[in-house]
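Take a look at this one; I'll ask things after.
Note that one protein chain of the assembly has been removed; the remaining protein chains are unaltered in position.
Going in written order, the chains are labelled A and B, and every chain counts its residues from 1.
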């Protein structure tokens, strides 16, 4: 169910970009119980001057390797789950040599009935008969 | 009021991309009562490896022709309206030879006061005098 948008500055290889996506997805699976197959991601590269980030907000030193991750997901996760997600994404990305300072995450929560994974169905909504 | 983001893999013509946008917009008009002129869309093409989708999540067989549609709209629609929207988008896209399995939709709901269509006005908010 999550839709993950990853925005980065140009310079990584296709393999590196794919690895970024995998690292974020594994964290969603491991900390939120997202199904392993429920992976939908848009990875977009930008010129350095089109991805604007502050180099020290909150005392965190960021570089052009910054990874902006915006995840739209169903609402209902607890704060503790969100904390685990942030930590795990950051740990997984560290294995790819992304500095923890360069991991930027935002969650947008939406209703479970707001997803259609194909065939024109409300994939996660209560059974249609129930609304008849 | 909706802002529609359509993300696809490179390969369609400009005319085909425009038709995708029209098909989604007509569904919004016909099922949710969105004004016909209220059309604002960002259609973005990606390399195949930058648009990541699962090829069989929920048993639905997707291909590189997948159309990822994320619609930000005012909250308040019923589940039945959303079901009609998903079905209609999928039907409209079928006329463009997009397989129903390749139609992926997510809704993000926001308040009516969260839109400015120009001139710096809160276009859908209660009249300004009411807040004086």
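Keep in mind that, in the parts below, a residue touches a chain if its C-beta (ideal position, glycine included) is under 8 Å from a C-beta of that chain, and two chains touch if they have at least 3 such contacts.
All figures in this text were calculated on a predicted structure; none of them were measured in a lab.
When the missing chain is restored to the complex, the residue among B:9, B:89 or B:108 that touches it is B:108.
Mapped onto chain B, the interface with the missing chain covers residues 3, 14, 17-18, 21, 35, 37-45, 72, 108, 110-111, 113-123, 125-126, 128, 131.
Within the entire complex, the positions of chain A that touch the omitted partner chain are 7, 44, 46-47, 49-54, 56-58, 60, 62, 68, 70, 79-80, 82-83, 86-91, 100-109.
Basically, only the chains that are shown with their structure count from here on.
Chain A and chain B, compared by their mean Cα positions, are separated by 20 Å.
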